[in-house]
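What follows is a single structure, written as structure tokens, with notes after it.
Note that one protein chain of the assembly has been removed; the remaining protein chains are unaltered in position.
By written order: A and B. Residues from 1 in each chain.
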Amino acid sequence: MSDISAPLPRPHPLGYETIRFYGIWIAAAVVLVALPRIFSSGAALTTFSLIGISIIFAMSYNILLGQTGMLSFGHAVYYGLGGFLAIHGMNMLAASKAWIPLPLVPLIGGVAGLTFALLLGWVSTRRSGTVFAMISLGVAELVASSALILRSFFGGEAGITTNRTQLLHIFGWSFGPQIQIYYMVAGWTLLAVIAMYALTRTPWGRMCNAVRDNPERVQFVGYDPHVIRYMAFCFAGFFAGIAGGLSAINFEIANAAYLGAAQSGTALFAAYIGGIGFFIGPIVGAIFVTYLSLVLSDLTSVWQLYFGLIFICVVVFAPGGVAGLLMKHRPVVRAGMLLSLLKAYLVALVPTAAMLAGLVLGIEIIVRHTVNATEGPNINVFGIGLNSTNPTVWLLSVGLAVAGYALGRRTWAYVARAWDHAATIAREKGYLA
Amino acid sequence: MFELIIISTLNGVLFGMLLFLMASGLTVIFSMLGVLNFAHSSFYMLGAFFGFQLSRWVGFWPALVIGPALAGLLGAAVERFGLRNAHKNGHVAELLFTFGLAFAIEEVVQMIWGKSPVDYRVPVALDFPAFTVFSTNYPAYKMFMLVVSVAIFAVLLISVKRTRVGLIVQAALTHPHMVGHLGHNVGRIFMLVFGFGTALAAVAGVIAGPALITQSNMASLFGPILFVVVVVGGLGSLPGAFIASLLIGLLQTFAVSINGSLASVLGPLGPDHAFLSDIWNVTVAQIAPILPYVLMVLILIFRPMGLLGTRET
Partner (left out) sequence: MRKIVMTAVLAMAVPAMPLLGGTARAQDAVKIGVIDPLSGGGASVGEVNVKTFQFIVDELNAKGGILGKKLEIVPFDNKTNPQESLIQAQKAIDAGVRYLTQGNGSAVGGALSDFVTKYNDRNPGKEVLYFNFAAIDPILTNEKCSFWHFRWDANSDIKMAALTNYITDTPAVKKVYLINQDYSFGDSVRSGARAMLAKKRPDIQIVGDELHPLLKVTDFAPYIAKIKASGADSVITGNWGQDLTLLLKASADAGLKVNWYTYYAGAATGVPTAIKQTGLNHQVFQISEGPPNLGYAPADAFEKGLRAKYGVSLFLPRAVNEFRMLVAAAEKAKSIDPVKVAFALEGMEVDVYDGGKGFMRKDDHQFFQPLYISSFGERTDKEPFDEEKTGWGWKLVAKIDTDQTLVPTTCKMQRP
């Protein structure tokens, strides 16, 4: 009954709604421009460029996984083929001195990804689910193996190199310095994300979600799920190709590792850890995973163990990913209950952090004894130098872990109660269903 | 020519049986529980290392029993405390859980046994040539592997199809609630099945470890091909996996002995067409190890249920 008395939707959005809609993109553009002013070291610029490329790749993967429900193990094929064609394109453009500047080269990669997705997509997308996943795995292994055999195109194991400064210079930029590459990557990232967002707002985008949730009903409504999946596959291939092209420009080399299972794996991790149910999920995940993979191997020699454990924790405790976690707080924020929740979090933080610190210390001690026995007894954990043969240190690690867990359990119950309270208020106010 | 066929057949069968040994556990888990277990080859690796360490302490034969038992217990624990929690979050969550598990297991193995290969040897009782065919020796250890694979196949087939336990497990997969209503502890059934599958993987590790290399990166060597076996054989079908392993083993072995290429059949191509000449000159032997993937893609396109499969997912 209340629907009848509800006002009709307005034909045009109000001023503030327009600003809110476009404002996010403008704010994002401002952040991208300002970022290198704040962090200007060479390593930071390289990291940002890599994160940008990873964002496009993870977002393209999410078109398949999050929006259309297709789990693919071979998405790196389109990324890699885009990269290879971009490299060949750059070499050809440089040789023929054509009037095409470097910022347009990722389009070559995108078109290459699109072409191969068009070719391979029809048979791959006939069925979804496990069959699709296995086909993508098989195709990926095939293409990656043939990369070593077809040496003239893929350059064998060494790959193909290029020189990005030899294309047409525009605005006096040669694209040699990393800062110029960063701006190019940032620009393309913004464009690609806007384009992918626009795609989700189209009727086709909605039907993708429908195919994910209930393909049989989609057929009743009159659409062919196969065609929709195929289109999703092609778009995903296009954007993956763009990411591959940017990567080729950044490293000035493309080789068989671009096509491999490890590369496909990073897209899956980034999308999942970020949260496949939300649009910004893969963005968050890409930032997290790229940063982690760059930083973690410097800090500890058993980074694979930490990576696996973090992964397991996210999968078991936060299946919605980081974005899912954050979005859970939205009704609570609107109901104004955030502060009480934050208080509970802070209380729980201390024992939980202690428990984690104890575990990490324990692992590092064991590692020093088993793996790096010749490096001497001093390890450096959280910036503090400690002697790993000292029994006090062992006791410290065990104590922290055990005490942290024991106290933590009570504080977690406290957090649960705070959440219940906040959720009740939010429900009363109508923000939570 | 005749010699080549006999030898290739023998080698193909032996290799295929090794594949089946490893894929039998995955068949059980994938077919029965529907879990795409990326950590399966990690359990295979654990089996090899357990076998190595135990055979150092108590000898090979006790290790053959104790090693898989340990791995099976570990697998059951993984199912009970980890996989079950991930299962409620969907298939992708389960899969990623096993991914993370594979990383963690590999690192732990590296921490304990190091990154270099370990000296895991064939037991002295089996270290002699069993017979000689056309002046090529076939070691007794490989015959032992063949016998164990066939035995495992027979035992699995009988227990799944003919015993009460197998019947209950099959029912629990398709109608877990009904089986629960009938009074069976479905959770425990899944835990036992997963543990059994990982124990099978560990048996493969204990046995294949001396024949291949026992090193902390051995999991990635066999990972993808096991999925090919299970998919080609068909989900839910043990005889399918057996036939698929044999098929892949024979395919790869025969392909290696064929030195033909398009160039040898249709004449050489000029060097101007660099890209085409790569394809033109590649021999069948060069692409032999990737033929199983070609087979998998073809099967998935034309017959998604696999050779003898009963369902698609």
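One rule holds for everything that comes next: contacts are C-beta pairs under 8 Å (C-beta built on N, C-alpha and C of every residue); 3 or more make two chains touch, one makes a residue touch a chain.
Keep in mind that this is a model prediction, so the values were computed, not measured.
Of the chains displayed, those contacted by the omitted chain across the entire assembly are A, B.
Across the entire complex, the residue among A:Leu104, A:Ala261, A:Ile280 or A:Leu325 in touch with the chain not shown is A:Leu325.
Annotation: of A:Glu157, A:Asp224 or A:Glu428, A:Glu157 touches the absent chain (contact as defined above). If you put the missing chain back, the residues of chain A touching it would be 41-43, 46, 50, 145, 148-149, 151, 156-159, 161, 163, 165, 176-177, 247, 251-253, 255, 257-258, 262, 288, 292, 294-301, 303-304, 310, 313-314, 316-318, 322, 325, 328, 345, 348-349, 352-353, 356, 360, 364, 374, 378-383, 409, 411-413, 415-416, 419. Touch with the hidden chain on the side of chain B covers residues 3-4, 7-8, 11-12, 14-15, 18, 110, 114-117, 119, 121-122, 129, 132, 135-139, 142, 211-213, 215, 217, 220-222, 249, 252-253, 256-257, 283, 285-290.
Throughout what follows, only the chains that are shown with their structure count from here on.
Distance between chain centres (mean CA atoms), chain A to chain B: 32 Å. Chain A meets chain B in the complex at residues 65, 71, 123, 126-127, 129-131, 133-135, 137-139, 141-142, 145-146, 149-153, 261, 265, 268-269, 272, 276, 302, 304-305, 307-312, 315-316, 319, 366-367, 370-371. Across the complex, chain A is touched by residues 36, 82, 85-86, 89-93, 95-97, 99-108, 110-112, 114, 224, 227-228, 231, 235, 274-275, 277-279, 282, 286-287, 289-290, 293-294, 296-297, 300-301, 304, 312-313 of chain B.
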